Structure formats: structure tokens, C-alpha cells
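Then we have chain A:
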Amino acid sequence: MMDRKPILRVTAKIFMPFILLFGLYVQIHGDFGPGGGFQAGVIFASSFILYALIYSLHDAKLVLSSVALEIMAAIGVLLFAGTGVVSFFYGENFLNYNALAHDPIHGQHYGILIIELGVGLTVFSAMTLIFYTFAGRGR
Partner candidate 1 sequence: MSAHLPVLQVLIPLLAAPFCVVLRHRDIAWAISLITSLVCFAISLMILDQVLTQGVISYFMGGWPAPWGIEFRIDVVNAYVLVIVSAIGAIVSLYGRHSINKEIPRNQIYLFYTAYLLCLTGLLGMTATGDAFNLFVFLEISSLSTYALISLGKNRRALTASYQYLIMGTLGATFYVIGLGLLYMMTGTLNIVDLHNKLADVDGSLRTFQAALAFLTVGLSLKLALFPLHLWLPNAYTYAPSTVTAFLASTATKVAVYVMLRVFFTIFGVDLFEETGVPNIIMILAICGMFVASTVAIFQENLKRMLAYSSVAQIGYIMLGISFLSVTGVSAGIVHLFNHAIMKCALFLALGCVMYRVGSVKLSDMHGIAKKMPWTMGAFVVGGLSLIGVPLTVGFVSKWYLINAAMEADMMPVAALILLSSLLALVYVWRVIEVAYFRAPKTESNIKEAPLSMLIPLWIMAGASIYFGIDTDMTLGVAELAAEMLVGGTP
Partner candidate 2 sequence: MSMELSILLSILIPIIGALLIAVTGKIPNLRESVTMITSVALFLNVLTLLGPVLDGERPELQLIEMFPGLTIGFKVEPLGMMFSLIASGLWILNSIYSIGYMRGNNEKHQTRFYICFAIAIAATLGLAYSSNLLTLFIFYEVLTFSTYPLVSHKGDENAVKGARTYLGILVTTSVAFLFFAIAWTYAAAGTLDFVDGGILGGNVEGPMLGLLLMLFIYGIGKAAVMPVHRWLPAAMVAPTPVSALLHAVAVVKSGVFTVVKVIVYTFGIDNLVNSASAGWLVYVSGFTIIAASMVALRQDNLKRRLAYSTISQLSYVVLAAAILTPISAIGAALHIAAHAFGKITLFFAAGSIYTAAHKTEVSQLNGIGWKMPITMTAFSIGALSMIGLPPTAGFISKWYIIQGAVSSDNFVALAVIVLSTLLNAGYFLPIIYAAFFKKEEDRKDDHHGDHGEAPLPIVIAITSTASLTVLMFLFPDVALELAQQMIGGAQ
């Protein structure tokens, strides 16, 4: 299949690393503008979906299996919610990261970074998983 579509294949090959990196860029820079995790997740998932579309679902699953994705989604949720819980133990409210570092500014940054990472992971794995089931069933 892949040999018969050189135009799409080459385009995808060239772009893939950049899409992935752009996803990570959005992820890391999420705290400068809100919502980074989600966008990153979407971008990352898009790259996997593109890969599965142009190559095959089988190839995509070799790169990242369904089970791995399910567990990643779970970890994502745990990261998101679990980080908030940490603040309880410092006597702060949920999602208050002032406690996470010595000064509140850094604390907030780390907190948001981890949370966004959780969101990104969840969004990415959920979207990819749904695509897997969707594409896998469709034949």
C-alpha cells in the first residue's frame, strides 16, 4: 500500500518530525498561553492519525499499541487530578501549586506544566484510541 502512494508518503515523511516537535512545543509552552495541553494532544494525535492513514493502522499500532494508549490516557488523568491533590498536603486548596516549589511563581509553573502534560497525554491517547477503534472497525 505504501509504495503506491509516493506523493502522500513523502509529504508525510518530511512533515512528521516537525509536527511531533510542534506538538511538544505547544505542550511545553502551554503555560504562557492557556490550553497548551489540549492543542498539543490534538497535534500529536493528528500526526499518528495521519501516519495510520497514509501507512496503515497496523503500522501505527506497531509504533504505539492500543493498550499503551489506554494506559497513557489513564496516567494523563492521574497526572492532572493527582497534582491537584498534592496541594492538599500542603494545606492549600485543590490545584493551588504555590506549595510545589519554594516560591509561589515557580510552584504555579511546575503545577501547570504537569497538569498540561496530563491533559495533553489524555487528549492525545484518547483521540488516537478512538481513531484506532474507528478505523479498525471500518472494514
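A word on the picks: all candidates are chains of the complex that A comes from, given by their letters.
In this section, a contact is a pair of C-beta atoms (placed from the backbone, for glycine too) under 8 Å apart; a residue touches a chain by one contact, two chains touch by 3 or more; residues count from 1.
Note that the structure is predicted; figures quoted are calculated from it, not measured.
Trainee: Which candidate touches chain A in this complex: 1 or 2?
Mentor: In this complex, among candidates 1 or 2, chain A touches 1.
Trainee: Please give the residue numbers of chain A that touch candidate 1 in the complex, ascending.
Mentor: So the residues of chain A touching candidate 1 come out as 70-71, 73-78, 81-82, 84-85, 88, 92-98.
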